[in-house]
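The block that comes next holds subunit A.
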Amino acid sequence: MTILFYIAAAVAVLATLLVVTRRNLVHALLYLVVSLFAVAVVFYTLGAPFVAALEVIVYAGAIMMLFVFAVMLLNLQAASPPRVPWTAWVGPAVLVGVLLAEVIYALTIETQPLAGAEVGATAVSEALYGPYVLAVELASMLLLAALVAATHVAARAREDQTAASVERGRAVLHGQGTASEPGVIVEEGDA
Partner candidate 1 sequence: MILLWYILIPAVAAPLAWLAGRRSEVAARWIAVAGTAAPLALVAGQWIAAAGTLGETFAASGPGAAGLVAGSWIADLKTAWIESLGISFFLAADGLTLIMLLLTFALGLLAVLCSWRGITQRVGVFHLMVLWTVAGLAGVFLALDLFLFYFFFEMMLIPMYFLIAVWGHERRIYSAIKFFIFTQVSGLLMLVAIIALVFIHGRETGVYTFDFTQLLGTPMAASTAFLLMLGFFAAFAVKLPAWPLHTWLPDAHTDAPTAGSVLLAGVLIKIGAYGMLRFMVPLFPGAVAEFRTWALVLGVVGVIYGAVLAYAQSDMKRLVAYTSVSHMGFVLIGVFAWNELALQGVILQLVCHALSTGALFILVGGLQDRIHTRDLGKMGGLWQVAPRMGGTAMFFAMASLGLPGLGNFVAEFLILAGVWQVSEWAAVLGAVGLVFATVYALWMMQRAFQGEETHGLRFADLTKIETGIFASMIAALVLLGFWPQPLITTARQTVDGLQRMTAQSALAQPADPGEAAAAAAETETAGGDEGGAP
Partner candidate 2 sequence: MASVSLEHALILAAILFAIGFAGLLTRRNLIVVLACIEIMLNAAGLAFVAAGARWGQADGQVMFLFVLAMAGAEVAVGLAIAIRFRQSLKGLDVDDADRMRG
């Protein structure tokens, strides 16, 4: 079981590295999916099968789909941004390397073996609807807020607004017209 953990960990790390370094956007996203699958396996080894399943379904399934849709929507093809010299990586690499070193050093001072008992889906669901019931409600409100925000941002501008009506809006300000008169849909630039 521990070997499986280390293999999955290695895969995950490698995949994430590739996500970050690939020029091509779609390739990057695909490597991200691979990394998520690797993490799901790690979860399994850590005795959290329910979460592993969720990782695959929600993360890999839903969120990555969003990414792919977005890429498709913005029809970016492989239009990769100008080749950034690898030297651009030095600054962040150093900074992050130091961060990583600090955390790893701290963690390697003494190690405790994991309890090993597997925490199944039942235990999670009991906790979920036990002490964390309020949190679930809050999570739902979180998703509602995200829903409203996303639809508002992504939706077209108000259909009845045209250039003319904008002028009329300004006229209103100088006291010549009324505010509630509807206008015509403003054609946004191509999607």
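As a selection rule, all candidates are chains of the complex that A comes from, given by their letters.
Here, a residue touches a chain if its C-beta (ideal position, glycine included) is under 8 Å from a C-beta of that chain, and two chains touch if they have at least 3 such contacts; residues count from 1.
Because the structure is predicted, anything quoted here is derived from the model rather than measured.
S.K.: Contact as defined above, complex as supplied: which of the candidates 1 or 2 touches subunit A?
M.R.: Candidate touching the shown chain: 2.
S.K.: Spell out the part of subunit A that touches candidate 2 in their complex, as residue ranges.
M.R.: So the residues of subunit A touching candidate 2 come out as 1-2, 5-6, 9, 12-13, 16-17, 19-20, 25, 28-29, 32, 35-36, 39, 42-43, 45-48, 50-51, 54-55, 58-59, 62-63, 66-67, 69-71, 73-74, 76, 81, 84, 88-89, 91-93, 95-97, 99-100, 103-104, 107-108, 111-119, 123-124, 126-128, 132, 135, 139, 142-143, 145-147, 149-151, 153-154, 188-189.
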